[in-house]
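Have a look at this one.
In this view, the complex is presented without one of its protein chains, the others remaining in place.
The block that comes next holds chain A.
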């Protein structure tokens, strides 16, 4: 079975970015086992899992969690779960995930008519949309009235159901980031997923050939073509300089050596700087053209999107989220585990693995302590969503993360649908593909944790008031 799968992605291409990964993509024994498990769970080995196969220890936790929230014990009915996933993926117009979840939805006896769009679903599910929208783009705006609206009145949700829904929503929001940031291709059985190539044709040539074969109205193809076209451009223009790994390593070293103590005011300023700078970062890609009909039917209020936290209008209403006041370890875990049994442990393990994952390599160099670099990325992502770690010097971010990398991370986190192959190629040029996937994993997890923290804090407030 596995062979078949491997063959299939040979033809379709796992990911548009990772052409080079295929030949040296040798399956470790452990990875292989995980793939078998994944196949048995969902009757397919989706491309996401395959790309994550670079990081076996993480993939293990990812699959366990995803399987549990979609197929394990939980308060929500099974077809609801998949529909919520569709709604979540819709916020980023992620046709890939929508299609996968549609199939699962139908397999579990979901009604065909629901797939016509949000207008044909029961009011209970529809009530969730506000939370979905806010969590996906501006999680800081979530407040107790949203939860109250859900849990009171007709078609009300129980708190356990709300938590379950929130976990699914945040999981799929952040998974969208990963899918787009890795350029994961459609599955073989999805529209645009399979292309027929003559044997012997070089891969690069194929990708340009496909332009004509893809019908224009298939949403995913739009992205694909984007990628294809950009891949023609070749390596990014030399006018954009990028610091090499050596420089980064040098900077990490100086950072750990220098014990320069700056005043707390300075630190606070630095955090704000990072926030405002990120607001000034140009966006990758342009505004998306209109969304295809089969996706837009799952979207409401499409205009609602990410807004820079630094530029938020009501500064006073939405103060910075201090992790020290509501942390995952202390509060988030306890609450989520209380209302939705066992999921806390799974998420905890997943976050920990993603945070601590390291192979002590950078590019080709070995025995590198990457913790500063990883922490900078993690905190930068959460900073984008207005979360501040009191004990972090945000000046480090500017030392370690370049403007282009920050742009990429910001796009992947906030506007994943706009990420192009050019952006992917342009950043971290000296890094291996597996390391780039690692960065994308951190985008996924840091974003999910940030969204969860906002959501759980709100639920907590709702419960105590």
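One rule holds for everything that comes next: a contact is a pair of C-beta atoms (placed from the backbone, for glycine too) under 8 Å apart; a residue touches a chain by one contact, two chains touch by 3 or more; residues count from 1.
Simple rule for what comes next: contacts and distances are computed from a predicted model.
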- Message: Considering only the chain that is not displayed, what protein name does its UniProt record carry among "Trafficking protein particle complex subunit 12", "DNA-directed RNA polymerase III subunit RPC6", "DENN domain containing 10" or "GATOR2 complex protein WDR24"?
- Response: "GATOR2 complex protein WDR24"
- Of the candidates A:103, A:307, A:341 or A:460, the residue in contact with the absent chain is A:460
- Item | Touching residue (missing chain; options A:76, A:100, A:335 or A:428) | A:335
- Of the candidates A:313, A:367 or A:391, the residue in contact with the absent chain is A:391
- Query: Which residues does chain A use to touch the chain missing from this display?
  - Reply: 261, 263-265, 267-268, 322, 324-325, 329-331, 333-335, 338, 390-391, 460, 463-464
